[in-house]
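Excluded from the complex is one protein chain; the other protein chains are retained at their positions.
For subunit A:
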């Protein structure tokens, strides 16, 4: 079964603050019974200081849901509401010495219960931004609705892009077939055909911040693609140098036979094409001339 840390096991077998707080003045109910995880968090808040005097949980869910709930109550007790709102789901997971990736949603649920309870105390309405759909990526708990919306909003067309934007497919890669099916469907809506090719399935394996990783990955891909092009240019007594990469804009200097001649535009277009194929994204190529650069 799951590799639960000792801390998770401890909080599951010996849950802290189980049950409803008596004289609670804040309640947050979140979760989904169909998904098998739901949590009621009750807080007793000091009206003068807004300090959380007591916290209790009632959870319907698996071992890590119970442990996350228990951890949450321990974390927030004694905090002011404003400080409590700064607690992230990662804080809950860290408190438990980590959760299996498939179980990170348990910590998210804890974080949502907290936000809901505080909203309840303040008389605000709490709205979750939870999208409900069939789970596609089980490693990062990304559902079909989110993937679809993201593809639509950003005009995505490769699995790799979907991974960059949503994390879906960045783990075990078992869901790439499912992501390709969604791509096919959504791209058809905008009149395009999904073309997988061979490389699309090789989306990168994510380990941390997807955006930073996407940028780093893109840079590597661009540099590798340029290296692959250079021998051809050299054969024609030319060369290309990368001066700068900023997001999707690549500044290059063409040298030798390629530079300045009428062929330049043709060469640039060819290089750009290669880069776009390699990255699966639109890449802008900006030629920088030696004079302008100096």
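Everything below uses one rule, namely that a contact is a pair of C-beta atoms (placed from the backbone, for glycine too) under 8 Å apart; a residue touches a chain by one contact, two chains touch by 3 or more; residues count from 1.
FYI, contacts and distances are computed from a predicted model.
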| item | value |
| --- | --- |
| Protein name as given in UniProt for the chain not displayed, "Cysteine desulfurase", "Xanthine dehydrogenase YagS FAD-binding subunit", "Glycolate oxidase" or "Ferredoxin" | "Cysteine desulfurase" |
| Touching the absent chain when the full complex is considered, from A:10, A:102, A:149 or A:239 | A:102 |
| Contact partner of the left-out chain, one of A:12, A:95, A:121 or A:165 | A:12 |
| Those residues of subunit A which, in the complete complex, touch the missing chain | 1, 9, 12-13, 15, 18-19, 29-40, 57-66, 102, 105, 112, 116, 126, 128, 130, 132, 135, 138, 141, 181 |
